[in-house]
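Note that one protein chain is taken out, while the other chains of the complex remain in position.
Take a look at chain A:
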Amino acid sequence: MTAVDLGLPSLGGLDGVPGAEGPQKAKDFKSDQEVRWCPGCGDYVVLNAMQSFLPSLGLRRENIVFISGIGCSSRFPYYMNTYGMHSIHGRAPAIATGLAVTRPDLSVWVVTGDGDALSIGGNHLIHALRRNVNLKILLFNNRIYGLTKGQYSPTSEPGKVTKSTPVGSLDHPFNPLSLAIGAEATFVARTLDNDRAQLTSILTAAAQHRGSALVEIYQNCPIFNDGAFDVLKEPGQAEQRLIPLEHGKPIVFGDQAVIRTAHGLDIAKADQVSPEDVVVHDATIDDPSYAFALTRLSTQNLDHVVTGIYRDTTRPTYDDQARQQVDTAVAAKTPNLQALLNGSDTWTVG
C-alpha cells in the first residue's frame, strides 16, 4: 500500500461555513419547543451557554447542525433553532460523519452523554476521533443513566449502588479524556456545567478547531446522581481540586503545582518545588503522551480534576481529505457514464 501526501492547506474549523448577514442574538437560536429537562438539570446551563455563544461565531443559522443520539442530553437539538437530528443510541458520530464529509459548508455538532458516547456508541466515538472528522462533540457526563431512570454508566464509580446494581457496580470506569487521547483526538477539553466562562471559551476554541473536538462537560443530574460534582463547586474545595489549564501558563492551582516525573506528571506542593520544575501547559504538543499524562491527574473520586483545553493540535481531517480525493478524481477524469458502462471488452451484434 502506498501512502499519499495530500498536501492540504491548514484551515480553520469554520472555513467554508457561510457567515450571517447581520448580528445575531441568543434568542435567534431558541426553537419554539418547550425545554423538558428536569428542574435543576445541568443541561439547561449548557443549552443557555450554547445559545448565547453561537452569535459570537456569526454563522448562518441554517448552516449549523446539531446531531444527537439517545439520552437526556440528546434532546438538545430540539431546542436549537438550527437544523438538527435526534438520531439513535450511540450512532450520532457516524451520522454526523456522513454529513460532515458531504457538506463542508456546515458546522456540525454532536451532542452526546456518557452512556451514549462511551457505552453503546463507544466504537463510533473513537473512530470519529482517530479519523479527525470536522465535528464538535459535546459529551455531557453526569456519570449516570438518567433517561432510563438511574442505572450506572461507564463513568460511574465502582461499587455504585443503582437499580441495576443493588450490591454495587463492578465496572471499572472510563476516563473519557484518556480514551479520547488514546484515540489521538486532536482537540480535547473538559469543563463543568457551572463554569459558563470556561465553557464558552472552550466552545469557541472547539468551533475554530479543524477536526474532531471532544469537549467533556461534567453535568449534574439532580434526580439520579445529584451532587456528583458538588465537591468541585464548594468554596475551599474547588481551588484544591480543580486544575485549570491555560496554554503557555504554568499549571498551578491552590497551593499546588503540576510537575514532571520520570513516567509522567504529578502534583506537588508549589512551595516545595522550584518554579522551573512546574509544567508550562502546551496544548499544541503533537505527541499525545503529554496530554494523556494530564488526563491521568484527574481521579474518579474527584480529588483532582483537570479542566480547560488539554490538546489542540493539527492533523489533516478525514472529511477534507475525502473531498480532496473526489475533487482530484473529478479534475483528472471527466465523468463519462457511457464509457464506464462500455468497459474495455465490448462486442457488437447486428
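Here is the rule we go by: contacts are C-beta pairs under 8 Å (C-beta built on N, C-alpha and C of every residue); 3 or more make two chains touch, one makes a residue touch a chain; residues count from 1.
What we mean here is this: contacts and distances are computed from a predicted model.
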Chain not present in the shown complex, as UniProt names it (candidates "ABC transporter permease", "Osmoprotectant transport system substrate-binding protein", "2-oxoglutarate ferredoxin oxidoreductase subunit alpha" or "Protease3"): "2-oxoglutarate ferredoxin oxidoreductase subunit alpha"
Sole contact to the chain not displayed, among A:N123, A:T204 or A:S289: A:N123
Residue among A:G98, A:G227 or A:G264 that touches the chain left out of view: A:G98
Chain A residues that touch the omitted chain in the full complex: 31, 33, 60-63, 65, 67-68, 70, 77-78, 80-89, 91, 94-103, 105-106, 123-124, 127, 322-323, 325-326, 328-330, 332-335, 337-338, 340-343, 345-350
